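Below is one structure. I have some questions about it.
Shown here: the complex without one of its protein chains, the others still in place.
Up next, chain A:
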Amino acid sequence: MDDTARRLLQRLVRRIPSQLLKPTLEKWGRLKRTQLDSLDFSQSKYSLTEKLLSVCEENGSSIKHITELELLYVIDNPVAGKWHAYQFIDPEDDAHTVELMQFKEQFKSHLTELVQNVSIKMKKHTDEAVWIRLAWGQSFSRPNHFKPTYVVYHLQSPYVFMTSMNSKHRPLLSQALVLATRHQAVKNANLSGKLNAIRDLVMRQYEHVFPTKFPSNISENNENTKNPNIKQEQEEQSSNRLQMACEAFGGGKLPEIQSAVYNLETKFRGHAKNMEERGGPFKCVVTFSGTNILESLRSCASSGIASTPVTPVLSSIPRKGRNYFLMTDNNPGSSQTQQQQK
C-alpha cells in the first residue's frame, strides 16, 4: 500500500466519527468478517488507525479501494461545505433515453479525453442519483486525492450538483457532462448550500401549498385553540397571512437553505447628502443568513413583519430555485432581477 493510500486512510479515519466508522466499513465490504471483528471501535482513533492500516496492508488495498470507502462515507454524509447547482439546457432528442451504463461510459471517455490524469469513481446510490468522485492531476503529477470534487447527478433531470473545484477544471468538467448527458449547454443555476437542501428545493421535494376550494386547516396558535375562552382578534387576517406565506414558501418542513445573497447595482433613490452627486449605480450586497432562512422568511410573512402578498424579491428564492440574485436597473423607475451568467 503506497504512501498516498496510507495518508488518505489516516485522514479518513480521523474524519469519520467513531459511531459511523463500523457501519461504513461494513458497507465497504472489503474487510473479512474476522478482521472487522478484531477491530475494537472503542479504542482511541490513533490506535484504531494503526490497526486498520495493518489490516488493509494485509488485504493489499490500493488507493482505489480507499477512495471507494471515502465515497461511501460522503454519500451518507454529504460534505457540509458548499454544493453548487447547475442546470442543463437545450436537450438533444435522445436526452431522455440516456441510461446509466451509457452515461458512465460516455462521461469517463469524454473526461479522460479532455483532462489527462484524472481519477474517476462513480457509484449509483439507491435514490437514483449518480455520485462521481474526481481527483484532479496535472499533466505530469498524479491525481491529488486530498482535494476531490464530488458531482451528483439524477438521470433525466436537468440539474447537477457539484462541490468546489479549480476554475481551470470547471469548464472541462462541464463539457464532459454536457456531452455525456446529451444536452447542448450547462449554466449556473445560482444556487448553493447544503446538498440535501438545494436538491430538495430544486426537485420540488417539499410540501407546496396551493389555493384550493377546500382549504386545509392550517392552525397557527395551537395553544389558543385548546382553550375555548381565548379568541383571537383578527383571526381572519392572520389566517390569510399564514395562507399567503405558505403559498409563497411552502408548508411543513422546508429545505434548509442557509444563505441568500442579493447583489444590487441600482441607482440610489433616497434623499441623502453626497449620494445624489454620484451618477452611477450604487453597488450594495444584501445577505440573509441563518440556519433555515426559508422558515424564517415564512414566519416573517405570517406574523406580519413582511407585508403580504409576499414580495417577489423574497418569493423567488423557492420559486426560481436560486439564492444568488443580481439586481440592476433596466430602465429608470424599475429594477429587475437578472441571472448572472458565469
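To be clear about the criterion, contacts are C-beta pairs under 8 Å (C-beta built on N, C-alpha and C of every residue); 3 or more make two chains touch, one makes a residue touch a chain; residues count from 1.
As a working rule, contacts and distances are computed from a predicted model.
S.K.: Out of "Ribosomal RNA-processing protein 40", "Elongator complex protein 6", "Centromere protein O" or "Mediator of RNA polymerase II transcription subunit 18", which one is the UniProt protein name for the chain not included here?
M.R.: In UniProt, the chain that is not shown appears as "Centromere protein O".
S.K.: Out of A:Gln19, A:Thr97, A:Ser141 or A:Asn274, point to the residue that touches the absent chain in the complete complex.
M.R.: That would be A:Thr97, which touches the missing chain.
S.K.: Please identify which residue in A:Gln35, A:Asn77, A:Ser119 or A:Ser157 touches the non-displayed chain.
M.R.: In the full complex, the listed residue that touches the missing chain is A:Ser157.
S.K.: For the full complex, which residue in A:Arg142, A:Lys168 or A:His208 touches the chain that was left out?
M.R.: A:His208
S.K.: Contacts of chain A with the missing chain: which residues?
M.R.: 96-97, 99-100, 124, 128, 154-159, 202-205, 208, 210-213, 309, 319
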